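Not every chain is included here, but those present sit where they belong.
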Amino acid sequence: MKIVTFGEIMLRLQPPHYQRFTQAQSFDAHFGGGEANVAASLALLNHHACFVSRLPSHEIGQSALNSLRSLGIDTHYVVRGGERLGIYYIEKGASQRPSQVIYDRAYSSFSQSLSSDYDWNAIFEGADWFHFTGITPSLGENLISILTEALEIAKEKNLTVSCDLNYRKKLWSKAKAYDVMHSLMPYVDVLIANEEDAQDVFDIKAEFSNANQGKLNHESYINVAKELTNRYHFKQVAITLRTSMSASENQWAGLLYVNHQSYFSPQYHMSIIDRVGGGDSFVAGLIHSSLKNSDFQTRINFAVASSCLKHSIEGDINLSTEDEINRLMSGDGSGRVQR
Amino acid sequence: MKIVTFGEIMLRLQPPHYQRFTQAQSFDAHFGGGEANVAASLALLNHHACFVSRLPSHEIGQSALNSLRSLGIDTHYVVRGGERLGIYYIEKGASQRPSQVIYDRAYSSFSQSLSSDYDWNAIFEGADWFHFTGITPSLGENLISILTEALEIAKEKNLTVSCDLNYRKKLWSKAKAYDVMHSLMPYVDVLIANEEDAQDVFDIKAEFSNANQGKLNHESYINVAKELTNRYHFKQVAITLRTSMSASENQWAGLLYVNHQSYFSPQYHMSIIDRVGGGDSFVAGLIHSSLKNSDFQTRINFAVASSCLKHSIEGDINLSTEDEINRLMSGDGSGRVQR
């Protein structure tokens, strides 16, 4: 199946191990971004994953492109132009010290995309699904308009459209995010959010005070999904449920709400290697099992198992195979050596 | 005391840190193998540990030899010949993601050993103990015959013989393993196994369904040991008891069954740095305390404390001293800085 994602890929610069920014004499380099991460997971799950973006023509842009190609992503519609690759610096947290992100993504090649860079009719040729996140329209009016055009053509061509709200307060205000995302929701079939996104963007609040208490309140999450569905008539709403004991230990689960029914996944207790991209791998897992027409309980279980494994992998990308995800779903989280 | 072990030592190639195989731009190199690991531990416990094997004459073989020598192992009976050093690639697991092993050991110098490579009468001169594992006879008919010859001479010379079942399904079938190991058991005084080995090789099954549930069923393990003893008249049977909560957290204990009596060690909750070689360090601890004529409870406690420490050490080898093991046995598992 062919899935198209559209967004920015950035250079991720990270001090080695648990070094703080001011200790770094070098930075580990990865490439990632919400929509690229989803494409990567889907390519690894043996789909035709087509990532659409814009990269500078210099060698740092080339490195980003090479990283996409190495994963088997279709990069035919990655255009080259502009001056810089967006950067995000990340310092890995531990214990009570949270991870820190410093964005240096303004003026990136992607953020200065032109409408003429993307031929959506060609891009969507033969495609089944289109995925985007709330980050792309936050990067500028040009991207809102490009994305809107893409969504119109996607709907014309009967693609399923999914959106991960992915609200970033450093990129736009809640008010602006509401205005824009509100206008885009009618194109969306499948909405993915975490409970903070829903509140930040749509002011839909789960009815409990503290996300860090280690207990999930099922009823509240169902209400968030229900309210979202009532407003925008999504076919599916998926919510990721993270309980953060510390930067080193999290719990992770998910809810799929479809046809007025709620499906909760099992909850995993995770020792965290890298939590960046956890949400993206959840999205990819959901798209994959949806395209396979799995039953709804399996879909949310697969999405959560997939993204649970992501948390044990360095970098933005979920380098898990379908076989590994299935083994985890079927109960083996014991970490025995496979030999 | 002089202990002889006989087996293969391999080059272990591991992506750094928690990288997956496909992320590796380099591999950390260690050398290890069940029987070499036992010899290493015993050398570190100040025994005369003589490791018998066959290595290619090129520089990669030389590196393996140097690693053995650096630990104080007697390498006088390591012969040189053949073309390649066996390799195993290992990717370290974390949280719900298990470690992965890819074997590339076929056609190794050791697997192509000739009977004439080993002069067992000379090798066993002055020796007290001979140890082997189920891996060695799985590597070919030549090794079954060489090992059988060694065992005959060992028994003639009144050595104590120990065997770690160490069943590897990628190396031989259960049926073949049964046939061969069945024929070798009459030479064995001390058998070491985990519950899976006993089931895979001898079809002796602990009476409970799931090894990963975090609870040990003492009665079942005693039954396994009893059944093994009944069949082959071992003087001692030792069973390692691992409970795997995740790739990052395990519990670890052991059972020694001797003279119809069962001795269980305390159980340790471990944060895992490297679990490869855990069983081998258990064997070495057991041999060491047996040679010291410790009481049976102390033997299993020492073996388990020793191998518990192994799980906190990178590589195959248990670089723990007798003093450190004794400190852990006497109750200090608190991790306070020793200064």
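A and B label the chains in the order they appear, each numbered from 1.
Quick note on the criterion: a residue touches a chain if its C-beta (ideal position, glycine included) is under 8 Å from a C-beta of that chain, and two chains touch if they have at least 3 such contacts.
As the structure is a prediction and not an experimental result, all values here were calculated from the model.
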| field | Number of copies constituting the complete assembly, 2 shown | value | 6
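Rule of thumb we're sticking to: only the chains that are shown with their structure count from here on.
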| query | How many degrees of rotation carry the C-alpha atoms of subunit A onto those of subunit B, rounded to the nearest 5? | reply | 120
| subunit A-touching residues of subunit B, taken from the complex the two chains share | 17-20, 22-23, 90, 93-101, 103, 168, 170, 211-212, 244-250, 272, 275-276
| request: Could you please specify the touching residues of subunit A with respect to subunit B in the complex? | output: 17, 268-273, 305, 308-309, 311-315, 319-320, 324, 328, 332-339
